[in-house]
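Provided herewith is a single structure, encoded as structure tokens, for subsequent inquiry.
Apart from one protein chain that is not included, each protein chain of the complex appears where it belongs.
Every chain is named by a letter (A, B and C) in the order it is written, and numbering of its residues begins at 1.
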Amino acid sequence: MNTTEIRIAVVGTGRMGLTHAENLARRVRGARLVAVTTSNAERVVEAHRALGDVTIYPNLDALLAAGGLDAVCISSSTSAHADNVVQCAAAGLHIFCEKPLALTLADCDRAIVAAEHAGVQLMIGHVRRFDAGHIEAKRFIEEGAIGNPLIFRAISGDVDPPPPSFADPAVSGGLILDAMYHDLYLSSWLLADEPVRAYAEGGALVDPAIGAVGDVDNAVVTLRFAGGALGTLYVSRTCRYGHDLRVEVIGDEGAVQIGRLRQTPVRLLDRRGVHHDMPRTTPDRLGEAFVVEVQAFVDCLMHATPPPVTGQDSRATIATGLAATRSLHEGKPIPISNAQHPDKT
Amino acid sequence: MNTTEIRIAVVGTGRMGLTHAENLARRVRGARLVAVTTSNAERVVEAHRALGDVTIYPNLDALLAAGGLDAVCISSSTSAHADNVVQCAAAGLHIFCEKPLALTLADCDRAIVAAEHAGVQLMIGHVRRFDAGHIEAKRFIEEGAIGNPLIFRAISGDVDPPPPSFADPAVSGGLILDAMYHDLYLSSWLLADEPVRAYAEGGALVDPAIGAVGDVDNAVVTLRFAGGALGTLYVSRTCRYGHDLRVEVIGDEGAVQIGRLRQTPVRLLDRRGVHHDMPRTTPDRLGEAFVVEVQAFVDCLMHATPPPVTGQDSRATIATGLAATRSLHEGKPIPISNAQHPDKT
Amino acid sequence: MNTTEIRIAVVGTGRMGLTHAENLARRVRGARLVAVTTSNAERVVEAHRALGDVTIYPNLDALLAAGGLDAVCISSSTSAHADNVVQCAAAGLHIFCEKPLALTLADCDRAIVAAEHAGVQLMIGHVRRFDAGHIEAKRFIEEGAIGNPLIFRAISGDVDPPPPSFADPAVSGGLILDAMYHDLYLSSWLLADEPVRAYAEGGALVDPAIGAVGDVDNAVVTLRFAGGALGTLYVSRTCRYGHDLRVEVIGDEGAVQIGRLRQTPVRLLDRRGVHHDMPRTTPDRLGEAFVVEVQAFVDCLMHATPPPVTGQDSRATIATGLAATRSLHEGKPIPISNAQHPDKT
Partner (left out) sequence: MNTTEIRIAVVGTGRMGLTHAENLARRVRGARLVAVTTSNAERVVEAHRALGDVTIYPNLDALLAAGGLDAVCISSSTSAHADNVVQCAAAGLHIFCEKPLALTLADCDRAIVAAEHAGVQLMIGHVRRFDAGHIEAKRFIEEGAIGNPLIFRAISGDVDPPPPSFADPAVSGGLILDAMYHDLYLSSWLLADEPVRAYAEGGALVDPAIGAVGDVDNAVVTLRFAGGALGTLYVSRTCRYGHDLRVEVIGDEGAVQIGRLRQTPVRLLDRRGVHHDMPRTTPDRLGEAFVVEVQAFVDCLMHATPPPVTGQDSRATIATGLAATRSLHEGKPIPISNAQHPDKT
């Protein structure tokens, strides 16, 4: 792209959309935030408060009709992702889309094909890949510091459950696809291998409202990889003590551990012992990585290089998540078939 | 037992036997180490070096024939445990037996029945229950500090694999029964619940010699408990960076984490960063707990109270381990049936 | 100030000046970076690279002549601070000035009086007061969590010494005034007390070039406070393992510890032990606090509230630093007389 500035709009102004919009407005070099979309009157007020005089369109149609864009950042609800990607690709816009790309492999394929046919870039928001800890761990592994990586061990915990309307698997894809998504991707990325079988156990152990919409609030997943490596993952919506994101990769000569159990660099010591805080929210733990991630997208457009996380990466992650989710319901291990869409054959 | 001193002998002088013998000789109040057994000439020398002028018998028969004992500490090879227990019970001796009690449930029942019929105490060596960290975690859980415990998450790593002759499942019971045994027990103890289903994946990912004798060197196990709680466990014989024993129990209001990643209280800081050591051996991490454990056995005998870890506790742990091991070989989740021996009905 | 945007220029484009300029350009709400000054051709290039199309003036005179400003951020060399403050105050501009305000109490008084007479705000750059760790520690102390604070214990270490030309006490004020400045201020702020006596020992223990210009590269300082509390401080220019900023305040019922020994949230574990990195630069440790600090200045101007760190705060810190520096040279404890300038009486 032969330009010094990428004109970009954010589709959707939920929590993630506003974060991306603020970063694009202030922190990402080479980007100009042109507009955001929301049909919600409260969100309009909130967006103006956070972003100043940015133009706000009621929906994607209006945004595209106005023109003047190089790219979009899609932060709508997951169920709208595929249609949004198809529509933006048809408009010739480069696309950054929040994870997951879709809730079905068919929708993934539809979105991927649309971007390919339109010749636009499609990058998916795998934010933890842009966190300094994960980057350093990947570097250690690639340099051979832990030998051959064998085991991926992870925990992803949110402090409190979302509203049942959000947890509803029809909206979120269910606990595993929604909240274990990053770990499923990171396992493949860090082990440099593909999962071939998934087994899951879980339950609505804490929040009956989540059970009522057909989901679980805690689950554990076992993965077997093509090269023999193993994954053991735990995900929770009820990790009251903090937003606990930890990954370990154990190799045949050592291990890397990513994560931390302290947020603010201060400890209180009294007669009862030593006390400190924990990260409690995603921005606490990953705030800077969101800037690095969107910067990477803008840099790709500036330098016409392929994005670091593609639609196929998200599709493969979703295939794993769907298999694990099926295992959760069927009570047996499920082979993971990550057959790609016909165009790729 | 109406006495001020328990006369005790140690059966077997492998690494664990010598540890128990030294602790009984020097560190356990109320115990008098009377003798040890070994038929191995090198071990005789080693035992004298460690224990001084202790009497050494070539085998259990000779030890029992000599008499003068109140109790025995059985540290022979696992496959001999059940026979040893039966023989010592018949001699009217109280018994401390290293874990696991046996490699089959039938042998467990045989040993348990023998002790019951003889009216002698039978305690099994579940050393981690006597570690200050695990004790404190149990206390936190019982006091309600984490709410209702839901998830048991554990890692048990040995630095290097044992010789294949030891790893042989016919001798060791296989990786899960041998090296995940403590975590299987701790999961029930800390969650105060019983596992009802196990799923395992594993492989001889590092050491082909272990594969050659029919075992794996790394495995992950998922447990489901009767009350809905979940377990996610990882065990390794090739955890090169240290003897890594960590347990987390996550409840609906908090969590406890047991374990540590530093042994000596010193850090080296240089231009490359911060460096410190890890526990590398079981005595590094649990040395004091072995004293506390055998002290608990001796105290039970002194005060005629029931032992804190019974034959049934070991039997239940073995039942779980056998189910997980079967899952490992059959590729599907296995229900855990922990039906007790007829006398208990 | 009845405005929605503060027009601000940065005087000086060294490392600190560029940091402030970038933050003002992108991260501080309510600020508009209008210009920077530098007479150095290389810095002009660097400033354009970092800041885009910002206007660059060769010096403060040219900047003031151009007009159109509400405020300035003075990041020139310390020896120019007082003159810069006087000139900007005369121009009616609000002033943020990097620490220390000056190298003599007389210059401090000149600058403070100029700002007072001009009726402009004068805030000094005490960045660590805006770090989340220090803020939390202050809150703990004020809430009584440690009882009565008694002891201030600190270390401030830079990885490598600056060039001798910079270390020259005529330029930097010497090690204590330059590099222990923040700890001297924090001791008063956190103990809520004033130092009355200082004793220092130090030496050019590592870098003879620093000795050659008349300074030391490592020093320890003892402070006694009016209320009886004690300070024990260490400062180093040769802390090779990292940028080590740690503060402890110990009270009669507990303590707070600020600081950390890990930067990236990743650990490498191998056969030699556990390894992780350290903060190595000021932005590593305090990057976000620089944004919060300048935001606080802009917010003061927007809401016409007094700045959280005043010229008098810097003057008192400098008085302590001068006493400690004198002790270093005279080999005896020096009383701290922090008599204020005549206007304050």
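Throughout what follows, a contact is a pair of C-beta atoms (placed from the backbone, for glycine too) under 8 Å apart; a residue touches a chain by one contact, two chains touch by 3 or more.
Predicted model only: the values in this text are computed from it and were never measured.
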Sole contact to the chain not displayed, among B:Val196, B:Ala209 or B:Leu269: B:Leu269
Residue, one of A:Val44, A:Ala132, A:Val196 or A:Leu261, that touches the chain absent here: A:Leu261
Contact partner of the left-out chain, one of C:Ile8, C:Leu105, C:Leu122 or C:Ile155: C:Ile155
Footprint left on chain A by the chain that the document does not show: 240-242, 261-262, 267, 269-278
Interface with the undisplayed chain - residues on chain B: 26-27, 131-134, 136-137, 140, 145-146, 253-260, 262, 264-271, 277
Chain C, residues in touch with the chain not shown (by the definition above): 147-148, 150-151, 153, 155, 157, 197, 199, 201-203, 205-206, 218-220, 222, 224, 228-234, 236, 238-241, 250, 252-255, 331-333
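The rule is simple: only the chains that are shown with their structure count from here on.
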Turning angle required so that chain B lies on chain C, C-alpha fit (0 to 180°, nearest 5): 180
Chain nearest the overall C-alpha centroid of the shown protein atoms: A
Centroid-based (C-alpha) most distant chain relative to chain B: C
Rounded Å distance, chain A centre to chain C centre (Cα mean): 39
Rounded Å distance between chain B and chain C, as computed from the means of their C-alpha atoms: 57
Multi-partner residues of chain B (at least 2 other chains): 240-241
